[in-house]
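Partial view: only certain chains, each at its native spot in the assembly.
For clarity, chains are labelled A and B in written order, and residue numbers in each chain start from 1.
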Amino acid sequence: MINDKLPKIWYGGDYNPEQWEAPIWDEDMRMFKLAGIDVATINVFAWSLIQPDEDTYDFSALDAMMDRLHASGVYVCLATGTGAHPAWMAKRHPDVLRVDYEGRKRAYGGRHNSCPSSPTYRLHAGRIADKLAERYAQHPALLIWHVSNEYGGYCYCERCADGFRRWLKGRYGTLERVNQVWNTRFWGHTFYDWEEIVPPNAISEEWNGNRTNFQGISLDYRRFMSDSLLDCYKLEYDAIKKHTPDLPVTTNLMGTYPKLDYFKWAKHLDVVSWDNYPSMDTPISMTAMTHDLMRGLKDGQPFMLMEQTPSQQNWQPYNSLKRPGVMRLWSYQAVARGADTVLFFQLRRSIGACEKYHGAVIEHVGHEHTRVFRECAALGGELQQLGDALLDARVEAKVAIVYDWENRWGLELSSGPTVALKYVDEVHKYYDALFQLGVQTDMVSVEADLSGYDIVIAPVLYMVKTGYADKLKAFVSAGGTFLTTFFSGIVDEHDLVQTGGYPGELRELLGIWAEEIDALLPGHTNQMVMKQELGALDGSYECGILCDLIHSEGAEVLATYGSDFYQGMPALTANRYGEGRAYYVATSPEPAFLQGLLGQLCADKGVRPLLSTPEGVEVSRRVKDGRELLFVLNHNAEAAPVELGDVVYDELLGGGQLQGTAKVPARSVLILSAT
Amino acid sequence: MINDKLPKIWYGGDYNPEQWEAPIWDEDMRMFKLAGIDVATINVFAWSLIQPDEDTYDFSALDAMMDRLHASGVYVCLATGTGAHPAWMAKRHPDVLRVDYEGRKRAYGGRHNSCPSSPTYRLHAGRIADKLAERYAQHPALLIWHVSNEYGGYCYCERCADGFRRWLKGRYGTLERVNQVWNTRFWGHTFYDWEEIVPPNAISEEWNGNRTNFQGISLDYRRFMSDSLLDCYKLEYDAIKKHTPDLPVTTNLMGTYPKLDYFKWAKHLDVVSWDNYPSMDTPISMTAMTHDLMRGLKDGQPFMLMEQTPSQQNWQPYNSLKRPGVMRLWSYQAVARGADTVLFFQLRRSIGACEKYHGAVIEHVGHEHTRVFRECAALGGELQQLGDALLDARVEAKVAIVYDWENRWGLELSSGPTVALKYVDEVHKYYDALFQLGVQTDMVSVEADLSGYDIVIAPVLYMVKTGYADKLKAFVSAGGTFLTTFFSGIVDEHDLVQTGGYPGELRELLGIWAEEIDALLPGHTNQMVMKQELGALDGSYECGILCDLIHSEGAEVLATYGSDFYQGMPALTANRYGEGRAYYVATSPEPAFLQGLLGQLCADKGVRPLLSTPEGVEVSRRVKDGRELLFVLNHNAEAAPVELGDVVYDELLGGGQLQGTAKVPARSVLILSAT
């Protein structure tokens, strides 16, 4: 349990009372109670309030609010407030200001605005975390720490350049090694002195944000920046832990945010928390995948839904309302996939600046007689009723999809073979196929223990790090099913190509050699033609983006290309390796193919869908103390029938006992537990 | 009359003899005469010529040209020439150079290039205006002063930052108040010292030109910059008025140019003048609306058409020729809507630099045997014939549309709910409906006296400034019809949301509450379904962009939404308030709906079309000393019939007497006056 002071699904969210006058606070407390809100995240952006200058700290307002919340039965997720530095700090100590991608020294403004190498920032961030932790260590309202906010962005200043050089020394020891892993003989970029190295941005090696002359430099700068921001987090973490060693500490992550290696970060979080902001047209399975990824960051440990909007966002181009029922449905989607909290940004809408059109539990109108508030209050009541029934329940999966931030960096920094290749989209294609099949899936890192899985899927495993090929071989040898795709096994962790034939270290395992890689022009496709029926797969399927031209070196050819000069060459292969099989999908197929293929792989391994559901009905399962909790989420605008078979289920949200064909109302959810 | 020295519609335009050798000037004078040209705007960009260094002023060339024009019967609109500073000034006094939106100090180049806070610029601009006015005060050719040229653009330098801080002190007094109106508790941006405030641009709070973290800061910076450039104008104005208190002074505006608050500027112009550059596919009614807006800047006072092209522009992506007749037609369109001058950019085409492919009365070929010259000369003759018949005539309207630059800033700076909302386009939708109906309309500021109007329309009145709601209530109470739309009444003049329920201070007047605001994805629409027939309105109409979810609080519901979860909620309401009615259009409807609705509102108030005309035939009316002058403008490529009824009209452009069905030739105009 995240904190057993509050043994239920936490409910509440970001609360910024400092933006309001005191009389409003009474109204807030009244409405929190109406809504069943029991957690408020405060102090997220109050640094300038608490520390109005270099030497003054004024906790009086925060003291009062902590006490008031406690008196109102609301617990506190206490932020350190270091997500945006005060204006006085920028004026007095310009080292806190970043140099941006374009090489410009920033002036004061925005958030994500502190240079991670800034001595001023580090000094003051650490100090305020220390003071807060010391002051509130024993406060009865305090549930958890929330360090900074949505860490992100990079800096390219001289201090970061120095830091980068030190980081490189630490990682590589010698400049010779740096030159080697960056292949600086290319274009004669050999460095003879550490000081010659500069950060890769739009005035040196990069352009357009992710185009670069030197993939190795750009890859290492991403690692360094991710580590630098993590250092900032860790110094606050350490300061806090001195005072409250037993209270959990987190910072809110952002799903597939590309700039930080969250698997590395998660090791330093006591509990993962994240902010979920799908837009109206985000695929449901993309949100599901991201929840599963966040759960995977700490090997399945339940996570916190730290932010979602009660209804509307403000920063999308078109900010649609969440339709009636959707907020509840998506809240349970998070819970179904491992969340033990349901928190909002924000509890009361601000009246000025850029987030004033972001939805809130308490809207600008200020009273409870709104659709949004009613839906929030109804959910609040429901969560109170659920108590601890779902807390700490685990998701169990026999299928894992590998996700790797460094692989993404390498892949998307590469110059060629195609700009159409997007890592998250390719991963999502496989995830979506399993999602549609109703198969529970874990999202795992390359460090994950694979032994508990029957099937491991690594879409576009472009970068194969030291030892990973061996891990995969061991997994397959022992009977596992492994699947990877085109443009895999190409480079090592330095983005240096493994010579000797693609897919490099995976070649033996897969039993194929990829001789060439063809990039298709937009609108062009090829076909995957099944050599014979394979489960539901038969005939021909469209494919595109990249087509590897492969030769079998022992693998069985299951499908071939249907056109172009490589017509007849293998497009899908399966290779026996030890007790298991390794599949290679040589191109990017249409969804029907992937559902057919993964359905067959699951069937071969005895991996069963959780439930057979109609389109648009999601299913996920958590298990607590051996009790299965089956979530059935109907994302359709109409009610949907679900076949439960002979088992008799208790429905936990007031649905009584169900059996046979159950009807899930439109945009609603069932939580089923076999009697 | 602008200046009764020349009691006719002035005809001529920008003339840059300094780009040519003397022999050309003789030819110019000859051709001006052929074309009936009687006004030349000179010295617009001759600063560097007149003041070749810090201390030297050489007026000899200007003296000679003034005399020569006078001798040729051509009057002068004399520019001060401060629209672009000399190169020597930039080299010697870099403070005249701006810092741009990207934070870069500019090098010498372009125009709109002077920092409005530059002491050098202010000193020299004031001084040259003073010297010019002193020198030419008594010159017989001098008709009017033309200060600088098309003021525009912003600067973000340190001096402007200082100026901004002073401006803020002047407006708000205390830093506490600044923090309050900017809501700087958001993201902890509280300022504790004036020096901490920096201009909002791409290295601080803004990006992409109109995206910002702090709407309040960005709004005030626009006000400050508009005021700063106005200060530059005013210092020249004052210098001139010392010498020629009775001569009019203007500067040429640019229609709906977004960066300057022209209503504020117009108070300091003796006569409004503007540059009209529609492209081939600009809607005719958009040009008409902009003329009406320019007329509205000084409450209906006739204005100057300072620039238009005889045929071709150069800075559009695709610079089409004006078709035969179109130059004349559009000239009369300006006159029909209040212009008392018809002036061109430019009289002779330059041969080098970026405007050499901009049309001119005298083309590169240099002689009068061109289509363009012939059309110019024909119009010149016609205007001579018209004499003072139209001068000082007023446009009278019973319908007003409210236009407000600060509202536009607030609206378009806002983050959410949709990027599809463009202020000018929404205003134009209502204007266009009235235009198609043939109803004369005024464009008015929020400071305008409304008592003379029957109907006031304020599309997307997002920002309701202090006292404006009361003014509207008084207007409606007294029997007026008021209409506003979705996303109105949201914020005060600081862009701070009015809590307590949208549309804020307008809620009582409108008798509705807007609970939520849905943004539609591109390509998505809803429908407005009439509850019963209303004039020509019946059945269902498409609508989109935003849909307010409103509740009637006393207003009559005239139409409801046709689909989505808010199907059946009000989409159009009318509220009785005192003797009048206030309408709320909760979304952005298709044109047919607006024409139907506004047609009915006009009918209800007895506001009649000027004339019933076929599509593409524009009508406008000016009144001089009780005599009505009806302009009928056929924008079609074919002749069009117009029903004049039983009245017998004199046609002022040589058309004799007309009655019954008159035929307006293709791309031609009638000016009718009842006998």
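Everything that follows uses one rule, which is that a contact is a pair of C-beta atoms (placed from the backbone, for glycine too) under 8 Å apart; a residue touches a chain by one contact, two chains touch by 3 or more.
Quick caveat, the model's predicted, so the values are computed rather than measured.
**Q** How many subunits, all of the same sequence, make up the entire complex in this structure file, 2 of them being shown?
**A** 3
The definition used in the following text is that only the chains that are shown with their structure count from here on.
**Q** For the two copies chain A and chain B, what is the rotation angle that overlays their Cα atoms, in steps of 5 degrees?
**A** About 120 degrees of rotation relates the two copies.
**Q** Need the CA-centroid distance for the pair chain A / chain B, whole Å please.
**A** Each chain's C-alpha centroid was found; their separation is 49 Å.
**Q** Of all residues in chain A, which touch chain B in the complex?
**A** Against chain B, chain A makes touches at 16, 18-19, 45-49, 52-53, 81, 84, 86-88, 90-91, 100, 102, 104-111, 280-281, 311-321, 323-324, 349-358, 363-366, 370-372.
**Q** Which stretch or stretches of chain B touch chain A in the complex?
**A** 102-103, 181-193, 195-200, 203-206, 212-216, 414-420, 494-502, 513, 515-522, 549, 565
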